[in-house]
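Accompanying notes for the structure given below.
Removed: one protein chain of the complex. Kept in place: all other protein chains.
Chain lettering (A and B) follows the sequence in which the chains are written, and residue indices restart at 1 in each chain.
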Amino acid sequence: MAESTGTATADMIVGDGDDGVRRRDFINIAAVSFAGIGGAATLFPLISQMAPSADVLAESSTELDTGAIAPGQAIKAIFRKQPLFVRRLTAAELAEANAVGLDDLRDPQTLADRTKEGHGDVLVTMGVCTHLGCVPLGAAEGENKGEYGGYFCPCHGSHYDTAGRIRKGPAPTNLEVPEYEFTSDSVIRVG
Amino acid sequence: MSFSWARQYEPQTGVTKWLDERLPLPRLVYNAVGAGYPVPRNLNYMWNFGVLAGFFLVLQIITGVVLAMHYASDATVAFAKVEHIMRDVNWGWLMRYMHANGASFFFIVIYLHIFRGFFYSSYKAPREMIWLLGVVIFLLMMATAFMGYVLPWGQMSFWGAKVITGLFGAIPVVGEPLQVWLLGGFAPDDAALNRFFSLHFLLPFVIAGVVILHIWALHIPGSSNPTGVEVKKESDTVPFHPYYTAKDGFGLGVVLIVFAIMVFFLPNMLGHPDNYIEANPLSTPALIVPEWYFYPFYAILRAFTFDFFFVPAKLLGVIAMFASILIWFILPWLDKSPVRSGHYRPLFRIFFWILMADMALLFYLGGAHAEEPYIMLSQLATAYYFLHFLVILPIISQIEKPRPLPYSITEAVLGKDEQAAGNKPAETSA
Partner (left out) sequence: MIRLISILAGLGFAIAALWSFGKGAYVVMTEGMGEQSAEYALHEKVRGPEGGFSFEGPVGNWDRQQLQRGYQVYKEVCSACHSLNYVAFRNLAELGYDEGQVKAEAASWQVPGIDPNTGEATSRPGLPTDKFPSPYPNSVAAAAANNNAIPPDLSLMTKARKDGSNYLYALLVGYGEPDPAKLAEYPEFETPTGLYFNKYFPNVNIAMAPPLTADGQVTYSDGTEATISQMSKDVAAFLTWTAEPTMVKRKQTGWPVLGFLLFATILAWLSKKQIWSSVKPRKED
C-alpha cells in the first residue's frame, strides 16, 4: 500500500525505549539470544577437541615390576610420556631420609608420606624437576646425585635428598609422587 | 558508500568514540553489513547465498584448523591419522564430518550464488569487477577442495591426485615434466601430500582476502536486484541491518537444518566408499570420479574421445575443461543486452533454463561410468554448454526484444511510484 512507501528506518523495530520490551521486540531478542546460545554451544566441541584424546588417556596408566631393583638402584620408566623414577633405597639412605627434621624442609613430608606402607624402601617419583620440568640426574649409575645423595637437576641446580625432597636450589616442592598402588608384592600400577 | 541517504555511523559511548577516531572498525562493519549499507528492498531469497557462502568459508577455516591439529601429512600415517580423528579425538568425528560436508555445502551455496548471477546478469556493468573476483574465488575454491580431498590418503584421494595432475601431462612439450614437478615425484606420495596440505591450509586465507575485495567491489555500485533496475532513491532501499541480517539469519537457519541432517545422519552420502580404503598405488578403483562438485567439468573433460584434426583428444578435453570456467571471465562482455534481469528477457529466460537443465545433465554424467550412452550424452551437453555462453548469449542480446521494465524498485514492489508518471519507458528504450 502506498502508505507504507516511506523510508524504512531501524527505529521502527528498535522500539520506543520507554515503554519497555514489547512483544515484537521480544521475538528479536529471543532470536538473537538463540543464535548466541548456538554459537556458545559450538564452542564446546571446539575447545574439548584439544583435551587428551581417548588413545592418550588410555596410555595414562603404567604397570611395572619393582622386584628386580636392587637396593641403591633406580630404574627409569615412562608414565604419561614423562620419566618416572623408581628407586629402592639402601638402609643408609633410609636412615638419612628419616633423620631430617621436618622443620628443615621447604616442602615438609616424611619418607613414610611418600612411600606405601610395607614398601617403605620403594620410592616412586616423577623424574620431573618441580622447578621448570627438566629431568633430574641421579637415577642412572654414576650420575651426579647432588649434595643430598638423591637427585640433582642440572638445569638450575636443584638438589633433592634420598626421599626426593627438595633441599637446595630453586625448585619449590618435592619431586611429585604420582598416584600408584601395589597390585602384587612387587608390581606397581601407576595412574 | 555511494548512496547519499546511507546512514552514518555515530559512536554513542566514550569508548566507541575513542575507537572510531583511532581504528574505525565498527564504522567499517556498520557501513559494510550494518545499517549504513542501503540495499534494494526487493531482494528475493536467491540473494541469501552470498552471506551463506561467507558462513561456510568461516566454518571450513575453523574446522580445518582444528583438524590440522590432529593430522599429519605423511603418506605412511595420513590415513591412520584421519581414523585417529574419527575414533579418538574428542568430537573429532564431528569436526571431520562438518569439514567434509561443509565443503559440499560451500559449493552448493556457491553454485546457487553463481546461477543467481547468471539469471539476473549480476555480472553486467557496473558490477564486472565483482563478477571477475567471484570467478577467481571459485577457481581458488576448486583448487583448495581438490587438494583437501587428497589429504585423507584414501583410494580416491590418491587416484584423484594422479588423474588431475595427469591433466597437466596433456600439455604439449612441457606437460610431463610439469606433472612430475607438480607432484614432486612420478606418482603422488609424501612430496605431493605435504605440498597439498601446505597449500590447502594457505589457500582458504587467500580466498578470504579475495572475498574482502569481492565485498568491497560490491559496495561501490551496491547490490543488484531482481528487477535489474538500478536504485534511484531512498524508498528503493532498506538498510542491510536489520532487514537483511534478519532475512539472512532465517536463511542460514534453514540451510543449517539441512546441513545438520547431512552431518549427523548421512555424513558419507556425498563421499565415496573407496576413500575408506587406504591409498594403494597398485590397484585402481572401478570408478574414479572426483567429488560431486567437480562433476560438470569432469564430464566436459571426458566428452572429448576422438582427436579433432591435429588436436589430440586428451589435450582437447583438458583445454575444454579449463575453458568451461575461464569463459565466465569474459561473460560481462559477451552478454550486451541492456536489460539485466531474466524476468524481462523472454528469449534469454528460455535459454537460461536450458542451460540449467544442461548443467544438471553434466552433473549427472560427470559421476557416471565412462560408457555409452553417458559419453554420447556428455558430448551433446558439452556442445550446448559452449554454444550457450559463447554463441547464444551474444546473439540473443542483439535480437531479443525485452519486456518493459518498471520505472523503479519502488514501483516494482508497490505497483506504483508517483515519480514514475510520464517518464515510464525510460530504461527499455536502449
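Everything below uses one rule, namely that contacts are C-beta pairs under 8 Å (C-beta built on N, C-alpha and C of every residue); 3 or more make two chains touch, one makes a residue touch a chain.
Please read all numbers here as calculations on a predicted model, not as lab measurements.
Participant: Of the residues B:Leu67, B:Leu94 or B:Val318, which one touches the chain left out of the display?
Facilitator: B:Leu94
Participant: One chain isn't shown here. Among B:Pro126, B:Pro273 or B:Pro346, which residue touches it?
Facilitator: Selected residue, touching the omitted chain: B:Pro273.
Participant: At which residues does subunit B meet the chain that is not included here?
Facilitator: Residues touching the hidden chain, for subunit B, are 41, 80, 83, 86-87, 93-94, 97, 238, 242-243, 246-247, 249-250, 252-254, 256-257, 260-261, 263-265, 267-268, 273-274, 276-278, 286, 303-306, 308, 311, 313, 316, 320, 323, 327, 330, 333-334, 336, 372, 375-376, 379-380, 382-384, 386-387, 389-391, 394-395, 413-415.
Participant: By the contact definition given up top, give the residues of subunit A that touch the hidden chain.
Facilitator: For subunit A, the residues touching the absent chain are 1, 4, 8, 12-13, 24, 27-28, 30-32, 34-35, 37-38, 41, 54-55, 58-59.
The working rule: only the chains that are shown with their structure count from here on.
Participant: Hey, how far is the Cα centre of subunit A from the one of subunit B, in Å?
Facilitator: 48
Participant: Which bits of subunit B are touching subunit A when the two form their complex?
Facilitator: Of all residues in subunit B, those touching subunit A are 5, 7, 35, 41, 62, 66, 69-70, 84, 87-92, 94-95, 234-235, 238-239, 241-243, 246, 249, 410, 414, 416.
Participant: Can you list the residues on subunit A that touch subunit B in the complex?
Facilitator: 1-2, 4-10, 13, 28, 31, 35, 45-46, 48-51, 53-56
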